[in-house]
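Only one protein chain is missing; all other protein chains are in place.
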Amino acid sequence: MGFDMKDVKIITKKIQQFRDERDWLQFHDAKNMAVSIIIEAAELLEHFQWKTKDEVEHYISTNKSEVQDEIADIAIYLFELADNLGIDLIKAMEEKIEKNSKKYPVSKAKGKHTKYTKL
Amino acid sequence: MGFDMKDVKIITKKIQQFRDERDWLQFHDAKNMAVSIIIEAAELLEHFQWKTKDEVEHYISTNKSEVQDEIADIAIYLFELADNLGIDLIKAMEEKIEKNSKKYPVSKAKGKHTKYTKL
Amino acid sequence: MGFDMKDVKIITKKIQQFRDERDWLQFHDAKNMAVSIIIEAAELLEHFQWKTKDEVEHYISTNKSEVQDEIADIAIYLFELADNLGIDLIKAMEEKIEKNSKKYPVSKAKGKHTKYTKL
Partner (left out) sequence: MGFDMKDVKIITKKIQQFRDERDWLQFHDAKNMAVSIIIEAAELLEHFQWKTKDEVEHYISTNKSEVQDEIADIAIYLFELADNLGIDLIKAMEEKIEKNSKKYPVSKAKGKHTKYTKL
């Protein structure tokens, strides 16, 4: 496993290159990108529609590459949107995990899926 | 730019640590994760609801940290889900960009937002 | 219970009146309406986030009016959108049930949640 392949910056460059070769930046305003992210999120969810937890597990084990592609589709739009807005995605995630740690203190949230507003 | 802060693996570890301190893995099956991703995607989209392109741009410039947090929320769930399923997210994105390049050849797709099924 | 209160046309008129008193038709193009429908659908889903089937049932029994309001929010946008596009919603539903009957013949679909493309 090479380091370079892991870098968020390198994959973001590939996304930009794919987009710019097709002259698609003109369509990629933030609202259209958010719309596309939710459409892809629904396509991921559709794989699990009506299924129980066990059925989902079995489905994923036999349809791994379809599920992987849906996850990638969401990520591709998300990485581009972050970059378009000048957001360092990894830094944003770190900061949000910090905030979440305060919203969901271990002592209160452990073992519970209660929303922080009701903790 | 520090390498460590950029690494998808490091942020994924932080997500796992946050989750495991709270004993939340029990709730994080793939269907529940996909549900959470789409809920967060809707929260991002809600910031842009009813707004024109110009209004969205202005809104983002004055509400950057709220938008950043929504993007981070989606990413946090997405990175964890990929990891839970044994998917290397960056590799999945690279493979998907490859597939997209074939679905949307530059010669046909340039300057157009037509879906590949109708190209 | 009066018949009039049941009529889709009457409730659609009330929706229009509410909208027009606020001069909101200018924002209600089909894309913005579809965005609003999915945002409301996510708010409904959020009530059930992370919950098991039993937890959802209990939650609804103790939070009926919140759930009812979310369902109403989706319906209000959906009825208006159909009307804006000159679509008779009830007729559209009848026609779609007809189509679904062909896509999902009882003999093949009974007791299974398989998508018609895989039946």
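Read from first to last, the chains carry the letters A, B and C; within each, the first residue is number 1.
We take it that a residue touches a chain if its C-beta (ideal position, glycine included) is under 8 Å from a C-beta of that chain, and two chains touch if they have at least 3 such contacts.
Bear in mind that the values here come from a model prediction, so they are computed numbers and not experimental data.
**Student:** Can you name the residues of chain A that touch the chain not displayed here?
**Tutor:** Interface residues of chain A facing the absent chain: 27, 32, 35-36, 38-39, 41-43, 45-46, 48-50.
**Student:** Residues on chain B that touch the omitted chain in the whole complex?
**Tutor:** Chain B touches the chain not shown through residues 35, 38, 49-51, 113, 115.
**Student:** Residues on chain C that touch the omitted chain in the whole complex?
**Tutor:** 3, 5-9, 11, 14-15, 18, 21-24, 26-27, 29-31, 34-35, 37-38, 41-42, 44-45, 47-48, 51, 53, 56-57, 60, 64, 67-69, 71-76, 78-79, 81-82, 85, 87, 89-97, 99-101, 104, 106, 109-111, 113
Rule of thumb we're sticking to: only the chains that are shown with their structure count from here on.
**Student:** Are the interface residues of chain A and chain B largely the same numbers on each copy, more than half shared, or largely different?
**Tutor:** Looking at both copies, the contact residues mostly coincide.
**Student:** Hey, how far is the Cα centre of chain B from the one of chain C, in Å?
**Tutor:** 27
**Student:** Counting in whole Å, what is the centre-to-centre distance of chain A and chain B, each centre being its mean C-alpha position?
**Tutor:** 2
**Student:** Counting only residues that touch at least 2 other chains, which ones in chain A make the list?
**Tutor:** Where chain A meets two or more other chains at a single residue, that happens at 35, 38, 51, 113.
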